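Taken from a larger complex, these chains appear in their original positions, while the remainder are omitted.
A and B label the chains in the order they appear, each numbered from 1.
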Amino acid sequence: MTLQFALFGAGRIGAIHAGNMARNPRADLRYVVDVNGTAAQKLAQAHGAVATDVKAALDDPSVGAVLIASSTDTHADLFIASSKAGKAIFCEKPIDLSLARVDQCLAAVNATGVPMLVGFNRRFDPSFKALKGRLDQGEVGNVEQVIISSRDPAPPSLTYVKVSGGLFRDMMIHDFDMARWLLGEEPQTVFAMASSVVDAEIGRAGDVDSAMVVMCTRSGRLCHINNSRRASYGYDQRIEVHGSKGRLIAGNPTPTTVEIANADGVLGNKPYHFFLERYAEAYASELDQFIAAVSERRSMPVSAEDGRRALVLAEAAIQSLDTGVAVSVAP
Amino acid sequence: MTLQFALFGAGRIGAIHAGNMARNPRADLRYVVDVNGTAAQKLAQAHGAVATDVKAALDDPSVGAVLIASSTDTHADLFIASSKAGKAIFCEKPIDLSLARVDQCLAAVNATGVPMLVGFNRRFDPSFKALKGRLDQGEVGNVEQVIISSRDPAPPSLTYVKVSGGLFRDMMIHDFDMARWLLGEEPQTVFAMASSVVDAEIGRAGDVDSAMVVMCTRSGRLCHINNSRRASYGYDQRIEVHGSKGRLIAGNPTPTTVEIANADGVLGNKPYHFFLERYAEAYASELDQFIAAVSERRSMPVSAEDGRRALVLAEAAIQSLDTGVAVSVAP
């Protein structure tokens, strides 16, 4: 039995998910919905689906799941409506930029009991997943420190910056999720430093483009996250976990293994350019596990609560940045 | 327009190609043929195809192409029949173990003019292809030496060894093709040394399990190939090209980038286990380029003549091994 999907959002990330549905034997893309009718039309056609509106999609009882990949400000409404319609929900991160609104969404899924996954795609990256698996098997003993590096190839447009919710909610939210996942304990204190050393315009727009966070859990596990909106060599996404018995590192995969040696040195590949390339496998695997969890009524690999906790950490970081003080996070 | 395929052979490699057809929007698997009717049935069903026999498949005018992935001794007959039926041919290597028979096959396709690709999948590996591209762009200048390492994880069964045609025709044939591709000139002399140091049973079966070849082209370019039927760490497939201006290396890709550091050292991933894993992308790309060449009437990326030349080098190596003398290859 395949799972029939309605896809909200026909943009870049929507297209990724549509492609993965086409390649997944257990998925069937039924509807595409987008405020841009032409985009919806085009993506629907490419995959034998129908462009329609939200109501029609949610009213169709054959639709078992929705994938919310529209602009962030539309997530919560779609989320709540889909929940009421009894559809399983795959929601791109963040659920919403407002914690209050996220709580409403969580209340909605709790009320209806629909299965729900928040799109923290990095948990499905083969290298990060393998690292986590080895961590869970105790290969490095008790976790002591986690170091997460996460750097985009180039800053987004100022237009996007202004509606993004800021670096902590928009970009570092992924790393807050990774931190929780890897620390094995909830962070209790959060401190942030940041600047707009990459582009002063971003600073003038009220955001930062470079940030460093440190966090501590109750038992004293420490975590550092660094973010930058610029990395001339491509998308830099690395993790280090230091434990009582050793260190696990997951570095950047590369498109090929080719290296050239000449009078300049030994030159290897850059990392993949950006998330679409780096996380191609992760997106496919994420969808597949969502379908598996819905079909087999298993618990979701990333829960709504995971989406909420990451936002809580982002809020704490923002408050810390404003005050210069470490912020305590409620357990 | 999709290309309709008849697939001959429902074994391991046939299943790979069937899966790639399913994922390729320009391919349509119509028929599966295998002496093992159950296997044909099962593979056909999995992909919405029909299990049938050779005649029926070749008689269907809607079938535009055949993919020959059956046992080696059936290749030539299927090849010639398909050629007569006017089908485009994708033939797994080797076309045949006998050079005379290969020549008959080449005569057949020359007579009918059907497009034909021999399945030297390694040319489609992302790393090897990238290396070749940079070579062709002159990044290391004039080619001086090529070194090819190719090692299987474990020996095949003795049953297989006995019908395989021997290591040079069965295994090193891939490397002979890579050598020609990378040298940019035909090898003129071939010398081989070999032994059954891995497993004396293989020696008693009349074959070798470890071999080293050196070759020289007319302008003095040198090439070394080493093969082993055993590599406890997995499938080892590496290339080095030394040119007047530098060195290109394509190493083994790994499933993940995870490494662990502990009291023993710093431990990274093994290479992929075997060809199905290592060359998964190569197989998909090979099929795609076959379809593109057929559809767009472009020349095949690997020609029947390429299949023949690799076998000529294998024959020379075998003769050299028997005599202890370097063997000249006709240009």
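One rule holds in what follows: contacts are C-beta pairs under 8 Å (C-beta built on N, C-alpha and C of every residue); 3 or more make two chains touch, one makes a residue touch a chain.
Since the structure is predicted, the reported quantities are computational estimates derived from the model, not experimental observations.
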Homomeric assembly size (copies in this file), of which only 2 appear in place: 4
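Everything that follows uses one rule, which is that only the chains that are shown with their structure count from here on.
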Interchain centroid distance [CA atoms averaged], subunit A/subunit B, Å: 40
Complex contacts: residues of subunit A adjacent to subunit B: 23, 126-127, 130-131, 134, 139-140, 245-253, 255-263
